[in-house]
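Have a look at this one before I ask anything.
Below, a portion of the complex is reproduced, with chain positions unchanged.
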Amino acid sequence: MNEEQLLALLQGVKEGSVSLDHALNELKSLPYEDLGFAKVDHHRTIRNGFPEVVFCQGKTEEQIVQILMHLAKYDNNILATRATPHDFARVKEAIPEADYSELARVITIIKKPIPMRGKVLILSAGTADLPVAEEAAMTADIMGCQVERLYDVGVAGIHRLLDNTDRFKDAQVLIVVAGMEGALASVVGGLTDKPIIAVPTSIGYGASFGGLAALLAMLNSCAAGIGVVNIDNGFGAGVLANSIIKAIHGAKYDE
Amino acid sequence: MNEEQLLALLQGVKEGSVSLDHALNELKSLPYEDLGFAKVDHHRTIRNGFPEVVFCQGKTEEQIVQILMHLAKYDNNILATRATPHDFARVKEAIPEADYSELARVITIIKKPIPMRGKVLILSAGTADLPVAEEAAMTADIMGCQVERLYDVGVAGIHRLLDNTDRFKDAQVLIVVAGMEGALASVVGGLTDKPIIAVPTSIGYGASFGGLAALLAMLNSCAAGIGVVNIDNGFGAGVLANSIIKAIHGAKYDE
Amino acid sequence: MNEEQLLALLQGVKEGSVSLDHALNELKSLPYEDLGFAKVDHHRTIRNGFPEVVFCQGKTEEQIVQILMHLAKYDNNILATRATPHDFARVKEAIPEADYSELARVITIIKKPIPMRGKVLILSAGTADLPVAEEAAMTADIMGCQVERLYDVGVAGIHRLLDNTDRFKDAQVLIVVAGMEGALASVVGGLTDKPIIAVPTSIGYGASFGGLAALLAMLNSCAAGIGVVNIDNGFGAGVLANSIIKAIHGAKYDE
């Protein structure tokens, strides 16, 4: 039941064409969402500044193409994460305007311009962490955040990081991507008091246990106030960064 | 080496009283911090809007008293977390202006007014989660965030939460505190796109494994963009919330 | 020793052709099963309302075909779980009446009509959970439970679930299938007091640890009274649902 329908019902009550009993029953069993959230999906797109995200891993190429073609009918930008080059090849045939970042394993389909605001600085410890860092970067970017990159500044060569701390100044949010022992989050946390989002990666072997070592390290950071997301979850970090940027600047699509 | 000393050195070079070789050596081994960060601790207080936090757990009452008395000499506000009533009794004798929240297990010593800005909404799932929620609340509060509380809205009675979603509107950051299965974070994450900080608690038994169940649930939340801190780490959540508020409003002590 | 043989023995005792000593010895060493459970497999079929289930995973196509052909000689319905399309292709050649659900990865061979009774509602959090949800659905179905489906109602969009709570009314048992953080079980548990069977799935990555996160969450649900089965064990959930339905309505094959 949308607003119009609700109004019609009340009008009917007022005019006597709808009995009190009937209106009462109608309203009592009224589905929650229909009152105000009837266009919840629309709303959600607007609220999040983004319509729909497709997580490609575990889907067949065929499924990915069909989902994206369905979404591409609407005037929204689309982000598809964890897509392989093969996935993209098939998508490209069907949706020529689709773009792909092999490093980030991300397909993007831009249907309307993205008003940019805010600044997110993404740091990564090693080159092997780049796919996750880039997934975060492209997620934040398509949501309208300006993204700066400071890559390969792992703590084993601390001076590369220290030489670049002036780049922290302009950033409003920092995303720190690191595998192995994940120490970069703590060091960055000690160098700034801006909001930090830490992304452990599964880079490592042996007692890394698939990213567990980095995850635990980040959760136990001696630098207080670091928010941690799931292992390899660059997408989640990008979304959280955008929600902070939005708290500062407002949603990009709102006006 | 502070700025004066550096100037003196350069003056000496200029005047010839210091040889080039000597100056070169002096500068080459110059401790990094002395150049610009010599008053780093002072700086840190200003940057973070907070001087020093004392983690009382594992310290003797005597140690706590001594540390707090030392810190209380300066004109800074003080927060001591994980303090027992016995700890506070001893502190109160030595520092009469100290206050205590038994629920939050937190001692506060307010030496100067706290300019408030921003709004943090703290949700907790059950009453057993309150100590952690209050630790977060008092941490954010003493850092200058206005704190709202929405407690006992666990997902087993989802309507208590849904009846209060309008309270999300004013908040700029949400902190979600939950033990057991930690599902509250995901549900809240689906109801808002504001920045969410999730705090798993150790409330539970058996296969809760000391909060591991809630921690893993929050890290795997199907609602994207939730930053997770360590189990029972209300303090860390408060600090992160403040860093986001500060990104929006600026530091409170800066002017 | 089956019933006839036992009767013959007693007859012999009665008639004096069998000595008391001999009968005593015969009965003392009588294998337990031979008394009443000699056709235990038959019995079991009748008791469970189902003859035999084949778990295909880890078996060669050849083995699966041979087992199913052997079972297909009898007048029982057959369920083969975790079957690949290749498995089915081979089975179909040998047993033309075999059917297959690619989504549920399940082969069914229906040899006699299934009297239906009871109603099981199966909820799933995300589309990736469907294979497990469908395995549960088809298991319950072939055992004679009417199955309703309420899919894709994960807690990140809680209104989709809330809009459909009226569908809980007719159900006698609910099966909740969810991966990632498994929060759906807790939310459903707070909305109904009907028996709930929770199935954690291995959907997720990183700190999902193959479904461990969802499993722990479901075991620690703040909504009391949820029975949990193994990760991805749709089959087990279907069997448990049927055992509850049977407690309400009786076995379908019994009359």
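For clarity, chains are labelled A, B and C in written order, and residue numbers in each chain start from 1.
Methods note: contacts are C-beta pairs under 8 Å (C-beta built on N, C-alpha and C of every residue); 3 or more make two chains touch, one makes a residue touch a chain.
Nothing here was measured: the structure is a model prediction, and the numbers come from that model.
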| field | Whole-complex copies, counting every chain including the 3 in place | value | 8
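Just so we're on the same page, only the chains that are shown with their structure count from here on.
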| message | Measuring between Cα centroids, which chain is at the maximum distance from subunit A? | response | C
| request: Nearest 5 degrees is plenty: how much rotation brings the CA atoms of subunit A onto those of subunit C? | output: 90
| field | Distance between chain centroids, defined by C-alpha means - subunit A, subunit B (Å) | value | 25
| So what's the Cα centroid distance for subunit A and subunit C, whole Å? | 39
| query | Got the subunit B residues that touch at least 2 other chains? | reply | 162, 219-220, 224
| field | Complex interface listing, subunit A residues touching subunit C | value | 29, 31-34, 37, 40, 44, 57-58, 200, 202, 210-212, 215, 230-233
| remark: The answer for subunit C against subunit B in the complex is residues 125-126, 154-158, 162, 180-183, 185-187, 189-191, 204, 206-209, 212-214, 216-224
| field | Residues of subunit A defined as touching subunit B within the complex | value | 32, 44, 47-48, 53, 162, 172-173, 193-197, 215, 219-220, 224-231, 235-236, 239-240, 242-244, 246-248
